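What follows is a single structure, written as structure tokens, with notes after it.
Of the protein chains in this complex, one is absent; all others appear in place.
In order of appearance the chains are A and B, and numbering begins at 1 in each one.
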Amino acid sequence: MFWLPASVSGRSYALLLAILALAPFILEWANQPFYLDLLSRALILGIAAISLNLILGFGGMISLGHAAYIGIGAYCVGIPSYYDYYNGWLHLALALSVSAIFALITGAISLRTKGVYFIMITMAFSQMGYFTFLSMEEYGADDGLVIYSRSEFPEWMSMDSDVSLYYWIFAVLLLSLFCTHRLVQARFGRVIVGSRFNEQRMQALGFNTYRYRLTCYVISAMMCSVAGMLFGNFAGFISPDIMGWARSGELIFMVIIGGVATFFGPLVGTIVFVLLEEILSTITVYWHLIFGVMLVALVLFGKGGIHGWLSSWDRKDEDHG
Amino acid sequence: MDWNLLITQLMNGLQLGLLLFLLASGLTLIFGIMDFINLSHGSFYMIGAYFCGTVVAKTGSFITGVIVGLIGVFVVGALVEWLIARKLYRKDHLDHVLVTFGLILIFDTLVHLLWGASGMAIPLPDVLNGQLSVGSLVLPTYRLLIIVAGLLVAAILFILVTKTRLGMLIRAGASNRTMVEALGVNIDRLFLVVFALGAAMAGLAGMLIAPITEASIGMGNDIIIVAFVVVIVGGIGSVKGAFYAALIIGLIDTLSRSYLDRLLTLAMPGNYAETAAPALSAMLIYILMAGVLAFRPQGLFPIAGMK
Partner (left out) sequence: MLIRIMRTVLIASAITLTGVAQAASVKIGFITTLTTPAGVIGEDMKNSVMLALEHIDNKMGNLDVELIMEDDGFKPDIGKQKTDKLVKQDDVDFVAGYIWSHVLLASMNSVTSANKFLISANAGPSQIAGKRCHPNFFSTSWQNDQTPMALGEYLNQEGVKSIYIMAPNYAAGKDMAAGVEAVFKGEIKGKDLTKWGADAQLDFSAELAKAKASGAEALYVFYPGKAGGAFIKQYQQAGLQGKLPLYTAFTVDSIALPKLQAAKLDGVLGSKMAQQWSPDMDNAANQRFVSDYLKKHGKYPSFYGAQSYDAIMLIKSAVEATGGNLKDKDALRKALMAADYDSVRGRYTYGNNHMPIQNFYLREVVEDSEGRWTTKIVKTVYENHQDLHASKCKM
């Protein structure tokens, strides 16, 4: 199966997960609490990128509105907290159901379109979400909402400390990697990937491709809303800005940088993106220039994102060994 | 009903619409003919304003600024096409988005490096700084100039597209690219000219708005999304569609900003309406686009032959 990275670069990814699992201890030892923040942030966005990759990479549905679901997830923490409802299960259930409903309605309309029209209509819907939250004076409107306390869960799975929140994020990350893998491997995934390349053929085989694609879109949205729910808890602050089209664009870049339609690509892309942003921005205020040149170079000269490089690097290794 | 206010607002909407048209016409041609999504089209808008401002500061003449600025943006547009965009036409839309987003970052930072963060004011000749009054109606002269200039460019563009050989090729290219290539036309040169012309028109829009709002970094990034909405609503590749869609969106935006808050106070407390009205009026154009895409995906004025 061409999209599977299984044979190549497996080692690098196993190493990556091992490092991520141990990160809090390493950073504790190095006395670098801020990098735990940075990593938490990267993994949250990584979950969002993995969810986007499900529709964008495997399904070929380029959504320029995926950040809306991060926003929905985060507001599902912020708004109940505003009314002193801190129950984490409530937050989670709200995030999942609100995002599912929003995705079902907007997806049903958006999926009637193809290609660039799909890009634009998803952008339109997310802008509507953005302006909806922007108009809600009660929840801070443009100024955003400060979330003073994290979602409450039973003692053993509390997210109160920064380290326990990190492991929450890490667990959700593993779960979303696992789900993506299972989904894509199953018949469901074959229909999704198949209809990306030849929808007529899939329909001729008797699949209602529209329904499959819509289901895929809704699952991806729900996965992303959990990332949003974690983001609300992590940042302690939520503003409509997080749902703007530029943020959706950034998510797309994270997926592409890492490698489209690969399991680990989006995660790697996100970590690289967040670290680059942090490191470059401490070097110079003109860091956008470096970043822009890298983006252009990536497309003009790079192939298949970081995953592509890793693969060729692994292959070279194998050739020599 | 205050009729003077309504007329003023209609003129304001017309002005915004024409500026959007200047941006969107190039965008829709590049989109339609080369099948190229150019997010960095807004950078030409910004560069135009800065070029013009620099020349005006040196020479003191607004007209010179506009002419030199137009040539400058045309050259920058041609360079971008030649060095970068040309290599991407055959790649997919995702790559276009990625590269042109990178270009936005590059252009924004270059402007920051060259001209600083503070933005640039462009002084107008005294004639243009005044007002014209018709009866009890008083309108800023300069805004009328924008309307006249916008209509003039639109007219020239229509003649160019409908009456000239270049226009014939452009129309043919938008509806059937392979056919134009089969005719033995130098397709590379056609693309170069269309791209640079589109850039120059975007630059003109930037030059026209800068004396009102000042030239600033990133000034094109927000309006470019609205320009994309115009392109989609009007139908990709259709200059006529872009014209009507731009006017519709300009009017919707201006009129909702003027009247929506009063409408909303009928339905909710005043302080909520104050916050909700600007957000809702900004949302309206996206609702329009989603509606068009859902019910008439080819746009309101599609060109024949395009699927």
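Rule of thumb we're sticking to: contacts are C-beta pairs under 8 Å (C-beta built on N, C-alpha and C of every residue); 3 or more make two chains touch, one makes a residue touch a chain.
Nothing here was measured: the structure is a model prediction, and the numbers come from that model.
J.: Taking the complete complex into account, tell me which visible chains touch the one left out.
T.: In the entire complex, chains touched by the missing one are A, B.
J.: So which of B:V66, B:A85, B:L98 or B:I209 would be touching the chain we can't see?
T.: B:I209
J.: Using the document's definition of touch, tell me which of B:A117, B:V148 or B:M168 contacts the absent chain.
T.: Only one of B:A117, B:V148 or B:M168 touches the chain omitted from view, namely B:A117.
J.: Among A:I62, A:V77 or A:I306, single out the residue that touches the unshown chain.
T.: A:I306
J.: Since one chain isn't shown, list which residues of subunit A touch it in the complete complex.
T.: 12, 15-16, 19, 30-35, 37, 41, 141-144, 146, 148, 235-237, 239, 241-242, 268, 271-272, 275, 279, 281, 285, 288, 306, 309-310, 313
J.: Spell out, residue by residue, where the missing chain touches subunit B.
T.: 2, 4-5, 8-9, 12, 15-16, 57, 112, 116-124, 129-131, 138, 140-143, 209, 211-214, 216-219, 221-222, 254, 257-258, 261, 274-275, 278, 282
Heads up, the rule we're going with is that only the chains that are shown with their structure count from here on.
J.: Centroid from C-alpha atoms only, then distance subunit A to subunit B, rounded to Å. What do you get?
T.: 32
J.: If you look only at subunit B, which of its residues touch subunit A in the complex?
T.: 31, 37, 84, 87-88, 91, 93-95, 97-99, 101-106, 108-110, 112-113, 225, 228-229, 232, 236, 271-272, 274-280, 282-283, 286-287, 289-290, 293-294, 297
J.: Which of the residues in subunit A end up touching subunit B in this complex?
T.: Touching subunit B: residues 62, 64, 109, 112-113, 115-117, 119-121, 123-125, 127-128, 131-132, 134-138, 141, 245, 249, 252-253, 256, 260, 286, 288-289, 291-296, 298-300 of subunit A.
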